[in-house]
Structure formats: C-alpha cells, structure tokens
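Heads up, one of the protein chains got dropped from this complex, but the rest are sitting where they should.
So, chain A:
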Amino acid sequence: MYGFEAMTFNVHSGYLEAIVRGYRSGLLTAADYNNLCQCETLDDIKMHLSATEYGPYLQNEPSPLHTTTIVEKCTLKLVDEYKHMLCQATEPLSTFLEYITYGHMIDNVVLIVTGTLHERDVQELLEKCHPLGMFDSIATLAVAQNMRELYRLVLVDTPLAPYFSECITSEDLDDMNIEIMRNTLYKAYLEDFYRFCKKLGGATAEIMSDLLSFEADRRAVNITINSIGTELTREDRKNLYSSFGLLYPYGHEELAACEDIDQVRAVMEKYPPYQSIFSKLSYGESQMLDKAFYEEEVKRLCLSFEQQFHFGVFFAYMRLKEQEIRNLMWISECVAQNQKSRVHDSVVFIF
C-alpha cells in the first residue's frame, strides 16, 4: 500500500493536512524565542506574544500577569485548534486524533482517582485536569468508592477500558501504587496506538512507529533512572517497559538489571541513535538528559513534516505545540523569578 496514498489521501484528509501545516507555520521561531528571552518583565512577554499567533488569546488579560495564566491561554489555543481539527475529521483520522489525547486522559483519570481517595472536592479536581484529556463522564469518577466500582461504573464506557482490563486485574487496582498504575496504563496505551498505526499502513505506519518507538525507549530509560534506589523491583520495572521499540527485548533485559546511571549509559551506548544523546552528558550527570531527549524528539517530529500524505503530521504538530508551551512556561518563569541567566538552559528551539 506504500506509495499510492497520493491518489486517495486528499479525498478525506487533504483539507485537514493543509490546516495542520498552516498551524505549524505559526509556531514560534528562533528569532521569536530570542526576543522573548530578552524580555525583562511578563508584560514585555505579553507584548511580544501579541504579535504572534497567541495575540487574541492574551490581549484580554489584565496585568499583573501570572506565568500560569500565560500557560493556560496557550494551552487553550492548542485545545481550540485540536477541536477544530477533530470535528472536521473522518475515520480513520478521527480515531487517530483521539488516540493522541489518551495520554492526557490517563493522567486526568489518575488525578481524579487519587484525589477522591484522599477526599478532595470534585470540582477542584476537575479544574486541575488537562483540557485535552477531558471526556464526558469524567466527573462520575469521583463517585466510585473503590477500584472495582470505578471500573464497572465509569471506565467501561471510556476508550480507556481495554487498557484497564488488559493489564490490571481488579485486585491489583486496590493496592497498586498510583504511579505504577499510571505507567502500566500508559504502556498499554502506547502498545495499542502502535498496533493501530501499523494497521493503517503506508507512510503513517512507518513514521508513527518510528516516533512511538522513540517514545517507548525514552520512557524505558526514564523509568530505569528514576527507579534506581527506590523500592521498585526489577520485575515491576520490566513490566512497565513497552513491548516494542529499538530496545525491545534485549535492551529491556539489560536496563532492568541496571543499578546506577553509568550502567544505563553503558547499555544505551550500544544503540547508535541514543549514543549521540548520551555522549553529550558527562559521567554521572543526568540533569541534562531530559533536555537532550526533548531535543531529539523535536528533531524527529520536525522531520515528519518533510513527507506528505500521512497522519504523522498531526501527532507531530500536537507534540511540537506542547514543547512550545513548555518553552514559553520556562521563559516566563525565568523572567518572573529573575533568573535570566538560566533561560537558555532549557529552551528547545523548534526551527
């Protein structure tokens, strides 16, 4: 099926691909970031942003401006664009677009469940959820008293149902640590997404499997590093690694056995794509690892725009937008806290 997409793709999805490419050209450039880094106050940032695509969203905010407000409004823009695309989409693009947001949905569900366990107010919890991950029956999550009810009443109707039944039995739900639950769900989600993309075939399958493998490998490395020194056993750790990606299965075996960062580095340097990332770090340091991963991700996402007639551009655009929002948050916080010298530490330029 590879190669004939040019004939049929535009029939259903040509309009939306054009829209997404238009959105992509509205992303902030390096020149914009340089301007923003020179700002002295949050009002300067607001002024610069009003010249970009974010203008209409920020111009009604009264000063004094808060960093959280800036982030909120930018996220709002992303949500608006997403909804616009979603309501114009047909199958299979609409399912694809929904898949993109399941990650946030998982986060929201876990947040509400923990909040309810500790008896917090439902309305407050709903406000703290990520807007991209909202679904209709989310408020009813708070009603459930324990996990079994939770699954039976609420989750069965959501798209997350198969993830719960696949990997978590009802006994596990009760006494599992929240983080482990979140990561198990996410693993199931990634595998499901991977299978879906493979089913779509063609350029979509190729590009998306590359992006998703990178995501899975990155998560595996992070889980390994973050669980060094905690009570997570090797078995548990291995259960959290997704079953695809460059590191599967041999890399996962080795990672599960790692006890400190240098061992992780030794494992990763056997795989050429990750060797370049780890060579940027000096021995024993892992702070810059996250930024290095973000940079690599952004590079791969930008590459996906080079090809036409596939769904990968949508996924790439969402991720790039999220990275941009992260950059904006970082810059505004540095400006607000008077730490201008650290601004360039973590801003990842997209173009």
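Note that in this section a contact is a pair of C-beta atoms (placed from the backbone, for glycine too) under 8 Å apart; a residue touches a chain by one contact, two chains touch by 3 or more; residues count from 1.
As a convention for this text, contacts and distances are computed from a predicted model.
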| note | Among "ATPase, V1 complex, subunit D", "GATOR2 complex protein WDR24", "Protein farnesyltransferase subunit beta" or "Exosome complex component CSL4 isoform X2", UniProt's protein name for the complex chain that is not shown is "ATPase, V1 complex, subunit D"
| remark: Among listed residues A:Tyr102, A:Tyr186, A:Phe244 or A:Phe315, the absent chain is touched only by A:Tyr186
| request: Taking the full complex into account, find the residue in A:Asp43, A:Asp80 or A:Asp290 that is in contact with the omitted chain. | output: A:Asp290
| field | Identified contact with the non-displayed chain, of A:Val20, A:Cys334 or A:Ile350 | value | A:Cys334
| note | Among the options A:Met47, A:Val71, A:Met134 or A:Leu303, the absent chain makes contact with A:Val71
| remark: Out of A:Ile223, A:Ala316 or A:Ile350, the sole contact with the unshown chain comes from A:Ile223
| Missing-partner contacts on chain A, residue numbers | 71, 75, 107, 110-111, 114-115, 118, 120, 125, 128, 130, 177-180, 182-183, 186, 218-219, 222-223, 225-227, 230-232, 240, 286-287, 290, 326, 329-330, 333-334, 337-339, 342, 346
